[in-house]
Structure formats: C-alpha cells, structure tokens
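Here the structure is laid out as structure tokens; the discussion comes afterwards.
Note that one protein chain is taken out, while the other chains of the complex remain in position.
So, chain A:
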Amino acid sequence: MRKALLIALLLAPSAAIPVVMSLAADVTPASEMPATGSIGKTEGLAAWKRVEAVLTHPRCANCHVGPDNIPIWTVAGEKKSRPHGMNIHAGESRIGAETIACSTCHMTSTAPNKLAHAPPHVGLDWQLAPVDFVWYGKSGAEICAQLKDPQRNGGRDATGLVEHLRHDADVNGFIPWAWNPGGGRETPPGTFEDHVKDVAMWGAAGQPCPE
C-alpha cells in the first residue's frame, strides 16, 4: 500500500532531482509543517487548488487509474490523453505481473530520462498507484476527499503526506520526476518544492476541500 502510494505523481527532466534530494536531507517533514491552525481555511483552500492542479496533471494522474488497470498516455507535444499504447494492461497486480510487466520497458534507474518517446524510468519499480487512489477523471473535490482519508491514502495524516513526498524524493521516485520527466514531456505547474509547501499548508489548515 505504502509503496504503491509512491506513485502519487506520474509522467517529468532530471537535473533537478539531485537538488531536491539535497534539500530533502536537510528538512524533516514535521519541521516544515506550519503550526496547526496557523493557516486559515481560505489560504488552505488556495493551497489545495494548487495541489489539485498538480494531481490532475497528466504526469501525475495518468497512472492513478481505476479498476480497469489501464494506464493513460499523454504523449510529448500532445494535449489529448489516451490509453497507453501497445495494449498495455497492468492487471490486478498493478505492475503487469499477469501478462507483461511494467518493468519490461520501464527500467528501475536513477539515470536521467533523455530519450524522446522512450519509456520513462525512476528509482522505484514502475507501477500503477493502488486502485483506491484513483485520480484520473476525478474532480478536485473527489481527489481532495480521497487524499485526506487515511483509509484511502495509505494511512497518512497531514504530516505523513509531507513525509511521503520527502521520502519519494530520497529514493528518486515518481513525484520529483514529474517535474523532470525528460523527453520533451510537459510538467505540472510550479516546482516539487512548491508542491511540498502547498501540501503542508493545506494540511496545517485542516485539509479543507472544495464543495
């Protein structure tokens, strides 16, 4: 469950990752959380809107798909998303174990993603996020409700979500990769550090969700 949540963000150039990692080593999640109650609801909702813009971006949502287990592609240079080419079906295993493993093409590697149209790779084994964490095609309000629910977010409180982001950066995982995907792929708005800050602010405001 926890491992699978590491796919919180999918589908981004690599020179930034070492910077992220060095920052991660100096910061503890608890210390970067604003004090509970120090962020008002209005500010918290504004932070959520920025988080939502990241989570619904193709780099992040394309592997947070539902029980059909079919990852989504948004090809570099295109806006329209479509089912992953090559008839890919990740199966109930969510790693393609039943027929063709994600790792057949998506290596586990910390090397930069340089080749256009080549399958991207990160420092973790490629996989879909758990089916409970579906984001693709969901509204911001639905994603918000899922993300604040420990039953559907890997058992995390607000600090735990920030810790998850930092841990993922430590292992060259999917989340920082979203802002450094290589191959001409588009990136979500802002930076990884902006995203961590916004998740922390949203958490300190009591994780308010849009109506």
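FYI, a contact is a pair of C-beta atoms (placed from the backbone, for glycine too) under 8 Å apart; a residue touches a chain by one contact, two chains touch by 3 or more; residues count from 1.
In this section, contacts and distances are computed from a predicted model.
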item: Chain left out of the displayed complex - its UniProt protein name, from "Cytochrome c oxidase subunit 1", "Probable membrane transporter protein", "(2Fe-2S)-binding protein" or "Putative ABC transport system permease protein"; value: "(2Fe-2S)-binding protein"
item: Sole residue of A:36, A:99 or A:139 that reaches the chain not shown, by the stated touch rule; value: A:99
item: Touch list for chain A against the chain that is not drawn; value: 86-89, 97-101, 103-105, 107-109, 111, 115-119, 121
